[in-house]
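Quick one: the structure is below, and I'll ask about it shortly.
The complex is shown incomplete by one protein chain, all other protein chains being positioned as in the whole.
Each chain gets a letter, A and B, in the order it is written, and its residues are counted from 1.
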Amino acid sequence: MRFNTVFPVLLIFLGLLHPFHPVYPQNKSEDNSKELQEALRYLQDKALEVQIHARLIGKDDENIWNTQSRKITVSGKSVSITLEGEDLTVKAHLIPFLNEGGSIFLVAKGEVWVQQSASQEKKYYSTVKSLPIKPGESVIFFPTGVLMDTEENNIYTIELEIQVEPLE
Amino acid sequence: MCYDEQIISAYVDGELEGPLSTEVKKHIESCRRCRSLAAEFSAISEVFTAVRSADSIDSDQRKARVWQGIRRQTNRETVQNFWHRRVQIPLPLAAGVVIAVAALVFTLIVNPFSSNHRGTPTALEQDKAMDTTIPAVPSDFTSPGNTIPELEQLVRFLSDQGAAIEVKIELPSSSKIQVSGEPQLLRAADLRRDEIE
Partner (left out) sequence: MKIFSNDPKAFQSVYDKTFHTIVRVAYHITLDAEVAEDICQEAFIRFYHRTIPFPSEDQARYWLIRVAKNLSFNYYKRKKREKSALERYSYEPKAHERNGEELLLRSETEKIVHRAVERLPHSLRSVIVLKEYGNLSYREIGKVLHITENNVKVRVHRARNMLGTLLKEEEAHVL
């Protein structure tokens, strides 16, 4: 079993079990632990680890800025990344689906709210893309499109490098 | 016949292939115009050579200093990542710890949904039991002897319940982001950033 940090995951499991699991008399403790193990195994089978590396890329593929994050989710549950800029908000929703054979189908939805100038209204764009991927394979999501050639120097594009793996 | 000025310029830089370089050299020796051109290009290059040799920017001390700076910065990041490091725990041990902690909590807090709780909970115990961040669930989850199919329902419920897992990132201020059309989702292997020889 591999975790990003131990304590929060223990809390999650504790929180999951606490309100549902009744207090049994002493002689049912063996059944309890058996069920708990099965529950853990079941959750473990469905759980996915999503690693996100967010970057700002400039001209000549220059890496201007980057940050990374790891989240644990379950098959079909979205991990949403919100990137807030001065005149721009970008939301990238990543929904991984774990298939029977162990392969993963990744759906990525990009939402952009952008205000080109103070006098203009805020514009909204939204697209959904999907791709079958292997566990651990790197995919790159460009929520604002790929950087086009430009004469200006301080123009950047957002790049999200994503890897999805079953939580072993 | 004279060579193109670009060829003369490339010759001055030593960028021509062997046979062509020899031919151009022979031509320059006999042609005043091309000789003058080569001399002009050489002179410009020599100005830069003089400037380059006069500076002491590329010193061992500077190289060592920059190296130390890089190490300091990357070591600082390693320490910050310490609390987010990956931890490997065997499954039976992890399960055992969860069971032990859960058992300790269950003996102290009475579950308000259970019909098997010991005695009437005090007001304080009831408040503690209600103080949970997990949303309330339908009553059919709480009967004793839950089987796997009901747990499947639980997992599905948790999957659908509530907002997505969120990550919020603030972009550096005054970044000009180019919105250049449709978003793209590509495999990293297909995205050839650097030309491969």
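Note that in this section a residue touches a chain if its C-beta (ideal position, glycine included) is under 8 Å from a C-beta of that chain, and two chains touch if they have at least 3 such contacts.
None of these values were measured; they are calculated from a predicted model.
Participant: Missing chain touches which shown chains?
Facilitator: Every shown chain touched by the left-out chain: A, B.
Participant: Where does subunit A touch the missing chain, residue by residue?
Facilitator: 53, 58-63, 66, 138, 151, 153-154, 161
Participant: For subunit B, which residues touch the unseen chain?
Facilitator: 5-6, 9-10, 13, 15, 40-41, 44-45, 47-52, 54-58, 61-63, 65-67, 69-70, 73-74, 188, 193-197
Just so it is clear, only the chains that are shown with their structure count from here on.
Participant: Counting in whole Å, what is the centre-to-centre distance of subunit A and subunit B, each centre being its mean C-alpha position?
Facilitator: 14
Participant: Please give the residue numbers of subunit A that touch subunit B in the complex, ascending.
Facilitator: Checking each residue of subunit A against subunit B gives 1-6, 10, 13-25, 28-29, 31-33, 35-40, 42-44, 46, 52, 54, 56, 61, 64-65, 67, 69-86, 88, 90, 93, 106, 108, 110, 112, 114, 125, 127, 129-131, 133, 137-148, 150, 152, 154-158, 161.
Participant: Which bits of subunit B are touching subunit A when the two form their complex?
Facilitator: It comes out as residues 83-91, 94-95, 97-99, 101-103, 105-107, 109-111, 113-118, 129, 132-134, 136-137, 141-142, 144-146, 148, 151-152, 154-155, 158-159, 163-189, 191, 193-194.
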